[in-house]
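Removed from the display is one protein chain of the complex; every other protein chain stays in position.
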Amino acid sequence: MDLESIVKALNLKVRSGEDKLKAEIRGGYTGDLLSDVMANSKEGDVWITRQVHQNIVAVASLKEHAGIILVHGNEPAKDTLEKAVKGGVPIMVSDLPGFEVIGRLYALMSKTG
Amino acid sequence: MTLHEIRKLLDAEVLIGEDQLDMEVKTAFVADLMSDVLAFATAGSLLITGLTNPQVVRTADVLDIAAIIMGRGKRPSQETFQLAEEVNIPILTTKYILFEIAGRLYAKGIRGCIEKVGSK
Partner (left out) sequence: MGGNFDNAGEVSSNIKTVLKQIGLPKDVIRKAALVAYESEINIVSYARKGMIRLRVVPESIMIEAIDEGQGIPDIEQAMQPGFSTANQKIREMGFGAGMGLCNIKSFSDVFHISSEVGKGTHLRMIIRASSAVLNS
């Protein structure tokens, strides 16, 4: 499954990395503590968080995440967005709380396997 | 869903609240930031978090959270454990990551807390 189908299914707003939406998603990770995400997330994960700080872009590119979904309608901070655009890291935004985003994503991913 | 069923679903260990496993929950909130929990989580919900410090229990107590689920195999610190015993909030711990926990619970019909609590 790729990011594009998630964007459609969950009605996400894409804020950066529009050209990277074909990326294949291998799993999901959720967490708001950067050190935890650095340590435990995996390559190809889509990262679900409410952190909007610019450091999320560095974490996502270091860990080679497929993309970042910001929940609860949180928008990326200005310098976060600049970095994400420059680094080609997809940031998507949902109005839903994390639990709902994960639940729907998880259902989609287990359907397509 | 009861805490009983949740324990089974998540292969979780009940650290506190063995006597409260019949409790029914319908909603959940997943976060590592307590101010987010405070802003959004509704009374009677599950709190799914990767944190283990006493503030997790304080936050849960302030909000009348039903139970705390700690993911990634995390266990509460001694202080956290004592405090949770004192205020009588169940703590479950499971080796699954938060994504897996939320995904499984959602599939069983648990839903997110959507309304903002403070909004008037």
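Here the chain labels run A and B in written order, and each chain numbers its own residues starting at 1.
Just so it is clear, a residue touches a chain if its C-beta (ideal position, glycine included) is under 8 Å from a C-beta of that chain, and two chains touch if they have at least 3 such contacts.
Worth saying up front: this structure is predicted, and the values here are computed from it rather than measured.
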{"item": "Chains still shown that are in contact with the chain withheld from the display", "value": "A, B"}
{"item": "Hidden partner chain, touching residue among A:R50, A:K63, A:K83 or A:R104", "value": "A:R50"}
{"item": "From B:L46, B:L63, B:A84 or B:L98, residue that would touch the chain that is not displayed", "value": "B:L63"}
{"item": "For subunit B, residues in touch with the removed chain", "value": "32-36, 38-39, 43, 49, 51, 53-56, 58-59, 61-64, 79, 87, 116-120"}
{"item": "Subunit A, residues in touch with the chain not shown (by the definition above)", "value": "32-33, 35, 50, 52, 77"}
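Simple rule for what comes next: only the chains that are shown with their structure count from here on.
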{"item": "Geometric centre distance via CA averages, subunit B-subunit A, whole Å", "value": "23"}
{"item": "Subunit A residues within the subunit B interface of the complex", "value": "27-33, 36, 40, 48, 50-51, 72, 96-100, 102-107, 110"}
{"item": "For the subunit B and subunit A complex, residues of the former touching the latter", "value": "28-33, 36, 40, 48, 50-51, 72, 97-100, 102-107, 110-114"}
